[in-house]
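Taking it in order: structure first as structure tokens, then the write-up.
Shown here: the complex without one of its protein chains, the others still in place.
Right, chain A next:
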Amino acid sequence: MSKEQRHRHEKRKLLFFWLINNNLISGTQNAYTSERKALLVCNTEIFEVLSRVVKMVHEHLLTNVTREPVSEELPGDFAMWLFILMELTVFAIFFISFATMQNLYPAIFGTGKSSLHPVAGLICTLALITSSYFVALAGIRLRQGNESRCSLFLAAALMAATVYLITKFSEYSQLIQAGYDLSTNTFYTLYFFITFFHLMHVVLGMVILGYMLHRTRQGAYATGEHSGFESGASYWHMVDLVWIILFPIIYVIH
């Protein structure tokens, strides 16, 4: 490890201790107690493990996601990317509002989250990730000129998206039967509003995927003009990206 790397490592370590100590022992104003010493030793070990994990992930990303020659154009239509940016901004405001309200009303949010089923959230996540993967594979096959395989992957993506829809509606149905709705409290208002808003995007995305499937079967992309396909695929990946952030906020962090 070079001097500069060691210096950076020490800086990260100090920052880590500051973060941890401000959270773990913010209420302990006593001078150096034995508990505090033990906690610092424990934190040192946690920090070393975490640094190794971060280093491994970083190395993995550097070796596996290396930059390829930069293209002049975006995949898909420029207008679609502006629309994606707009949608992401709206969702970011929802997410930050949800986190802020969770901080203001921890008891209401704690009780609300315990009424949700994490397995339902997990199924939705796996379904959307898999659907996005199938759309990516469909794009690869289309660029290779294999339209029949492209259609097959688009159909598989639609099926995975249907699993998400069924799970989400069954979760809504269970909550409504248990007596929870939009007006129950702040948690349920935000929960129903944000997840339903996302669900509407999934439905729109499925309509777009269905149209892409129809066009592929018609041979409309055989000419090599894939802009429309790439726009639709980018929209679908945006829907997945939003859920990737939404899932931990609602189901994981408690």
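Just so it is clear, contacts are C-beta pairs under 8 Å (C-beta built on N, C-alpha and C of every residue); 3 or more make two chains touch, one makes a residue touch a chain; residues count from 1.
Here is the rule we go by: contacts and distances are computed from a predicted model.
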**Study point:** UniProt protein name of the chain not shown, from "ABC-2 family transporter protein", "Phosphate transport system permease protein", "Cyclic di-GMP-binding protein" or "Cytochrome C oxidase subunit IV family protein"
**Key:** "Cytochrome C oxidase subunit IV family protein"
Exercise for review: May I ask you to list the residues on chain A that touch the chain which is not drawn?
Suggested key: 19-20, 22-24, 46, 54, 57, 61, 64-65, 67-75, 81, 85, 88, 92, 95-96, 99-100, 102-103, 118, 122, 125-126, 129-130, 132-133, 135-137, 139-140, 144, 230, 234, 237-238, 240-241, 244-245, 247-249, 251-254
